[in-house]
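With one protein chain removed, the remaining protein chains of the complex are shown where they sit.
Moving on, here comes chain A:
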């Protein structure tokens, strides 16, 4: 589903002394089938923006179009019911939303709600639980007896089982250990690649993930879009990001420091270990430390 925000403005606690404009005439187009990361400092409006994408929030003014749905200030809730089958949000710490008696019934809850029979819903729940790396032994256990990482996988299986076209992820790897983080991102990326029409919007502070998986990065600042482009473009402006209180991927940070300290003109566009090593070797060659033994 294509996403298009047109002059989108959102005010929290409208018409009260606490009124705060979180999105200020926000414009953006994100084509279908893309992996897009949204980055920005805490309070830049990232979470407010993504909550518009399945109608949890409605614009104070302006519009958001998601696929065939257009959401305005006066859009009725019942008009959005169908949209929510196709656009799903995984909130931060989704394991806090588990509630059912067993792992299986928790995951099947959403599909049943959207009209599947119990049998069909459980079949689909099993499929996505296995995809999320939950062993069938655990299906009949209480979700609250699982480890934190497993609980999160169950919660995410519950969202994937709705078979959305657009998956919106808010800091999905926060609090996981390094291996857990990689596994979680691979799970989403595999899901994303399986079908051409699937899209992901990832809100993250993990710049390495944003750089590695995204087709495009959206940089938000003070309720507006500050920059939108491929990871190489957005992360080439390390100074600007730093001024906004953001970090860059560690590879970019290392190369930027090297460039600054040496005064050598060099590219800082590298997101993997191999690319970084290549850039450093290139740097050494340029400096004449590259005599072959």
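What to note about this one:
Just so it is clear, a residue touches a chain if its C-beta (ideal position, glycine included) is under 8 Å from a C-beta of that chain, and two chains touch if they have at least 3 such contacts; residues count from 1.
Convention: contacts and distances are computed from a predicted model.
Looking at the choices "LemA family protein", "N-methylhydantoinase B", "3-isopropylmalate dehydratase large subunit" or "Energy-coupling factor transport system ATP-binding protein", the name in the UniProt record of the chain not drawn here is "Energy-coupling factor transport system ATP-binding protein". Residue in contact with the omitted chain (choice from A:51, A:88, A:251 or A:268): A:251. Screening A:117, A:147, A:193 or A:233 against the full complex identifies A:147 as the residue touching the chain left out. Chain A residues in contact with the hidden partner, per the touch definition given at the top, are 41-42, 147-149, 174-180, 205, 207, 245-247, 250-251, 253-254, 257-258, 261-262, 273, 276-277, 280-281, 283-285, 287-293.
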